[in-house]
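A single protein chain has been omitted; all remaining protein chains appear in their positions.
Take a look at subunit A:
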Amino acid sequence: MDSLKGKGKGSKGASSSSKLDLVKEWTNWSLKKAKVATHYGFIPLIIVIGMNSDPKPHLFQLLSPV
């Protein structure tokens, strides 16, 4: 198991020596992207859902401090 992991890390190309390493890389990549997407997009998502709910508030109400 250890030698297999060592080989996977040693080769820098796209081909890893086992499918498990590929799956791990993909899940890591997708989790990183999901984290960035959530970080930037969660509050805009709430605002979009809220501005489209009934009764529809105006953009002015969103931006004014009163």
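Keep this in mind: contacts are C-beta pairs under 8 Å (C-beta built on N, C-alpha and C of every residue); 3 or more make two chains touch, one makes a residue touch a chain; residues count from 1.
Simple rule for what comes next: contacts and distances are computed from a predicted model.
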- If you look up the hidden chain in UniProt, what protein name do you find among "Myosin light chain alkali", "dolichyl-diphosphooligosaccharide--protein glycotransferase", "Integrator complex subunit 9" or "Mitochondrial import receptor subunit TOM40-1-like"? "Mitochondrial import receptor subunit TOM40-1-like"
- Message: Applying the definition given at the start, please give the residues of subunit A touching the unseen chain.
- Response: 35, 38-39, 42-43, 45-47, 49-51, 53-57, 61-62, 66
